[in-house]
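Take a look at the structure below.
One protein chain omitted, others in place.
Per-chain residue numbering starts at 1, and chain names A, B, C and D are given in the order in which the chains are listed.
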Amino acid sequence: MSKYKLSRHAPGTAPGTLVTSESALPCVIRAIAYNETDLVEVNIEDPDQLKPLMEQWKMIWINVDGLGTKSIIEKLGAIFGLHPLALEDVLNPYQRPKVEEYGDTVFMVMRMTHFANKHLVLEQISLFMGRHYVLTFQGKPGDCLDPVRERLRKGAGRPMRQGGSDYLTYALVDAVVDGYFPVLEHYGEWIDRLEDEVIFEPTQQTIERIHHVKRKMSRLRHAVWPMREMIAAFSSHIPHVEPQTRLYLRDCYDHVIQVLDLLETDRERASGLLDIYLSSISNRMNEVMKVLTIISTIFMPLSFIVGLYGMNFDTSSPFNMPELKWRYGYPMALGLMAAVTAGFVWFFKRKGWVWQGK
Amino acid sequence: MSKYKLSRHAPGTAPGTLVTSESALPCVIRAIAYNETDLVEVNIEDPDQLKPLMEQWKMIWINVDGLGTKSIIEKLGAIFGLHPLALEDVLNPYQRPKVEEYGDTVFMVMRMTHFANKHLVLEQISLFMGRHYVLTFQGKPGDCLDPVRERLRKGAGRPMRQGGSDYLTYALVDAVVDGYFPVLEHYGEWIDRLEDEVIFEPTQQTIERIHHVKRKMSRLRHAVWPMREMIAAFSSHIPHVEPQTRLYLRDCYDHVIQVLDLLETDRERASGLLDIYLSSISNRMNEVMKVLTIISTIFMPLSFIVGLYGMNFDTSSPFNMPELKWRYGYPMALGLMAAVTAGFVWFFKRKGWVWQGK
Amino acid sequence: MSKYKLSRHAPGTAPGTLVTSESALPCVIRAIAYNETDLVEVNIEDPDQLKPLMEQWKMIWINVDGLGTKSIIEKLGAIFGLHPLALEDVLNPYQRPKVEEYGDTVFMVMRMTHFANKHLVLEQISLFMGRHYVLTFQGKPGDCLDPVRERLRKGAGRPMRQGGSDYLTYALVDAVVDGYFPVLEHYGEWIDRLEDEVIFEPTQQTIERIHHVKRKMSRLRHAVWPMREMIAAFSSHIPHVEPQTRLYLRDCYDHVIQVLDLLETDRERASGLLDIYLSSISNRMNEVMKVLTIISTIFMPLSFIVGLYGMNFDTSSPFNMPELKWRYGYPMALGLMAAVTAGFVWFFKRKGWVWQGK
Amino acid sequence: MSKYKLSRHAPGTAPGTLVTSESALPCVIRAIAYNETDLVEVNIEDPDQLKPLMEQWKMIWINVDGLGTKSIIEKLGAIFGLHPLALEDVLNPYQRPKVEEYGDTVFMVMRMTHFANKHLVLEQISLFMGRHYVLTFQGKPGDCLDPVRERLRKGAGRPMRQGGSDYLTYALVDAVVDGYFPVLEHYGEWIDRLEDEVIFEPTQQTIERIHHVKRKMSRLRHAVWPMREMIAAFSSHIPHVEPQTRLYLRDCYDHVIQVLDLLETDRERASGLLDIYLSSISNRMNEVMKVLTIISTIFMPLSFIVGLYGMNFDTSSPFNMPELKWRYGYPMALGLMAAVTAGFVWFFKRKGWVWQGK
Partner (left out) sequence: MSKYKLSRHAPGTAPGTLVTSESALPCVIRAIAYNETDLVEVNIEDPDQLKPLMEQWKMIWINVDGLGTKSIIEKLGAIFGLHPLALEDVLNPYQRPKVEEYGDTVFMVMRMTHFANKHLVLEQISLFMGRHYVLTFQGKPGDCLDPVRERLRKGAGRPMRQGGSDYLTYALVDAVVDGYFPVLEHYGEWIDRLEDEVIFEPTQQTIERIHHVKRKMSRLRHAVWPMREMIAAFSSHIPHVEPQTRLYLRDCYDHVIQVLDLLETDRERASGLLDIYLSSISNRMNEVMKVLTIISTIFMPLSFIVGLYGMNFDTSSPFNMPELKWRYGYPMALGLMAAVTAGFVWFFKRKGWVWQGK
């Protein structure tokens, strides 16, 4: 729950105030400028370096890793004419995915996922799409956009390099959506393993693991659900998007629906595991109870019989336990006990309690 | 969950890239060309063989089994002018059912079901409907479309042979939808058997079987649900569909609704089984507990009494267990024990614990 | 689940094919022809007999019981110009309630309910409404339409006899809807009885009965739910319905809503019974456990004490159980045991386990 | 479930047939006629008495208690020109709340609630609103409308007396809605008490009480839910309502929403109680089990030891129980038993089973 704690400014602060979180990393800017035939990648120290690049090239993609250097972010805001409210959303990185128009600029927030050191990372990526540029902000280095960079580098003459900022935006959105598939696959396999565990060796940890997966699923769903709406809005309401790109966005929309479908299926499976777990616990308790009952039921009558012949009545009276003096008294007592045991074993077999397996 | 693992290309690949899965079977093409009076069935090796057929006949249905031969699929794409995004969907066979227009061609994805070796098969069938042809792709040989082939062969002069590609498409969609009924019937009967099992001999396996059926139901629902929308869209938005065919599609739409109704009913029944199972387990544990309690309650006091008369107090004192020396001490002790037992049996009868049956 | 098994033709059959089920009863036709002043009831052997009747009378209601005589149904289809798809629905009697227009004819499917030999019957009634006739098909003789027949016979000069086919159709729909009320009342009373049973004498059968009622409720809801939509569509979209009749249909619509309300309430009650049942089982197990615990806790220490004085230590040593030789050793031992028992009884009273009632 | 049993006429009766229930009370009519300055209250024996009153006064409110005198209701129907379908609804007093227009007359059905002898009463009130009159029907005397009567009596010159039939209707609807608040308050307090009961002294009765409250909540919700829609429809679709009155109706609509909110909150609370109850039962069983286990675990080993030294081996052999002849054999045995007991107590303390409180 501490997820919105670090970065959220104090309640009631003026809207559009830029406050960088103390724990945020310093900004690292990297630009890829390209046209149909050429491409150049530059590390940027000062946003002012961007101006000549933008004049020279048809398209530029500027990616900012880290949200900690306020001066750089303000300068970028000034250069590209970004709205303060949008910049505020960039710096408070727990926004719901959405798309908004601020004049000519389209502002987009998405949640991007990947695994870093076996931990699920759900990170906000903010995107500004102008006529001839795309500007993206991420909290940390490391993302799922490398395939897009690769396609840019190798794509001379392909749609990737011919398209404008709308096509690049589509490619980024698509990469973000596609990034969910390996994560879902990972959790799908985890649920597979939990399914075995819950049947063959359920422990208290199992339930915690099931719960853990359910929570992750829930977080993913909260991240993906509004992206569905966002892509639909981007594809239909935003003016600068080419018809051809809209076709690709429809494909991308299908992928989001597919992600949601898979999430839904996995959530159902995880919920089903809970039922199996509880019934499995009940079965085990039942089994334990049966062992106890069988043992008690056999040995209690036997203990009674041996106690009976341990009584100290004065055997000089012919009415007091004459069997103690019989020549075959002891074998007869043993026989009686064997008969009682056999009787109970027969009873349990009839009830189907013994040799029935688990 | 590994279902989308094999065939999905790497995240971030350029859209419209055709990647055939390594595990996919090689393509086998079979065409049925027909008009109102004649019909011919041909096995096709090379897609180029299709051109003369298409010139000669009014209608042609080309069915491709297997998605593994990239060259054939690319050639088909070129001949029929299929959009790369649509072909990509054909090769990633875990798409949601949908219908899309690409210019004059209508692209449709459905999920087809049948049993193969007692296992439920849910396979994607992709369909392109042009003016004078229908082109279908399936992953594996074996489908539920034989009745359509039969009706084509025997249907000279009937609507089946008079109709255009819209009617053939309708017939295929209808066959796909009708294919769900035997599958549902199978699961319906399975749930019937589980209902008996859960009442008369519930085991841990029962809960796993119930869960298994629920999961299958859930998969079927995920497959059928979007087909409802798809048929509605096909019937209302697609321009080349004849009014007469729309009437038939309405009928087909009714069938999908019926399938969903049956699925819903079966899901409810399967969920109800869980309740019965858990209450059945509780009842059994209750019964075991009662046996244990009855045995303990009867034999513990008896053991106490026999222990009492097994004490070694010096009976030379008149206060120390004088009953040990009485002439009828032992019969009296037995009588006391019989009385105690009778008392508890009466108590249990009053509580309704004994002879009450299950 | 076998409900759609008998009559459904094989998947992929051509649409509009008429296949009569082998188990269907032969057709019995009965016509009521009437105008404002006169009325005649005729048993029809051959559909051709209908033609003179239809020329002579203003209105005619033809009811067909049994769906097994294919020739008769085909002849009726020819006389009244019924669409093959509609006739197919008549013969596959597990359709969802719906209303459809085929040219001038309105086709309607409803599910009618009544009790036959204490079993709930949910039967399809199919209705064709033309200008001057209403044609109804039922699977079996016996229905809930007798009040309509009675009103026709006695209704000279009343709206029933003045109205056209739309009014007669309304009257039939209304009778079908009203037929649900006694059935619901029956189940309502059954749930009342189950409420007593679940509290006072719950057994494993109780849970099966609750489940049975829930399933019946679910079937009824599946039958009634689409009738709501159907009546709304009939009342608003169908052209030949008089304004006056629309007013009556609004009333009929209210009744369907009422039926759904009652069903919903009963379903909630049945679900609540499950909770009570499970808590009742838990309570009983708790009670059994308490008896076991009380008995064990009292007798185990007592058995220990009597065992103690049954040990055979050599009492010639003054340290070995000197109490065995005391004059009042036995009474003291009895006193000790009484004290222990009293201590535990006090402990249980403080815990509130004894004399607390159920 | 018997709630719609008494008064509902037989299925299939002609619509608009007036059938008074045998158990219905005879009609008692009371009219309040008023204008801005004067007001008169009259008991009416014969509806014809109403005519002069209506001619003389600007507004009249006629209230009918009891629905048993068919002749009076028919006469009222004739005088005010009420539609037979509406009158039928008046006499079948289990209608869903609704508003309907019949020509100039507006017909409204509501469900009114109050406590009579500590029992929740949910009674139908039917209302006809004409130009210059409001006519209300209730099944039984006793309602929540007295504040409206009082405001009429004392309201000379206030909107209450200046307004037309729309304002009076609003005042009645508002009084009906406000009548739900004390009822909800009552149940709210009941749930408060159940919350204490479920934690501190849960019994089988508790679960029945929780269930009882839930059912009442459900009945109230079924009564209120359609009133929301009804007031919205009355406020927006009915022509004769003054703009000023619409403003008041918006306020009234807010109150209905508030009632639904409170109901929803209470339902959630009641459902939560169930969870607490079940976990409370489990806890108690756990506690009982622990006592049993502690007692058994301590005394079983002790009983074994004392039994050991009660064996009758021939102690003349030096290998047979030499400790029986030791001088300090008995104290040593006692010491062994003390050590075993101490060991188990230590074990239970480590497990946290003893002195841990509830």
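Methods note: a contact is a pair of C-beta atoms (placed from the backbone, for glycine too) under 8 Å apart; a residue touches a chain by one contact, two chains touch by 3 or more.
The structure displayed is predicted, hence computed values, not measured ones.
Novice: Looking at A:V40, A:L85, A:A116 or A:A338, which residue reaches the missing chain?
Specialist: Per the contact definition at the top, the residue touching the missing chain is A:L85.
Novice: Which of these, C:G163, C:G188, C:P202 or C:G310, touches the one chain of the complex that we don't see?
Specialist: C:G310
Novice: Out of D:V148, D:L168, D:V241 or D:A333, which residue would touch the omitted chain in the full complex?
Specialist: D:V148
Novice: Of the listed residues D:I72, D:L87, D:A175 or D:I238, which contacts the missing chain in the full complex?
Specialist: D:A175
Novice: Take the complete complex as the reference. Which residues in subunit D touch the chain that isn't displayed?
Specialist: Against the left-out chain, subunit D lists 144-148, 150-151, 155, 158-160, 174-175, 178-179, 181-182, 184-185, 187-189, 191-192, 199, 247-248, 250-251, 254, 257-258, 261-262, 264-266, 268-269, 272, 275-276, 278-280, 282-283, 285-286, 289-290, 292-293, 296-297, 300-301, 303-304, 307-308, 310-314, 317, 319-321, 353, 358.
Novice: Mind pulling the subunit A residues that touch the left-out chain?
Specialist: Subunit A touches the chain not shown through residues 1-2, 4-5, 8, 10-15, 83, 85, 88-89, 94-96, 98, 100, 203-204, 207-208, 211, 214-215, 218-219, 222, 274, 277-278, 281-282, 284-285, 288-289, 291-292, 295-296, 299-300, 302-303, 306-307, 309-312, 315, 321, 324-331, 333.
In this section, only the chains that are shown with their structure count from here on.
Novice: Can you report the angle of the rotation that maps subunit B onto subunit D, using C-alpha atoms only, to the nearest 5 degrees?
Specialist: So the angle, rounded to a multiple of 5, is 145 degrees.
Novice: When subunit B meets its copy subunit C, do both sides use mostly the same residue numbers (more than half shared) or mostly different ones?
Specialist: Different, since most residue numbers here occur in only one copy.
Novice: What whole-number Å value describes the gap between the mean CA coordinates of subunit A and subunit C?
Specialist: 42
Novice: For subunit A, write out the residues touching at least two other chains, lowest number first.
Specialist: 310
Novice: Graph of touching chains, which shape: line, ring, star, complete, other?
Specialist: Looks like a simple chain-to-chain line, open at both ends.
Novice: Chain pairs that touch, all of them, please.
Specialist: A-B, B-C, C-D
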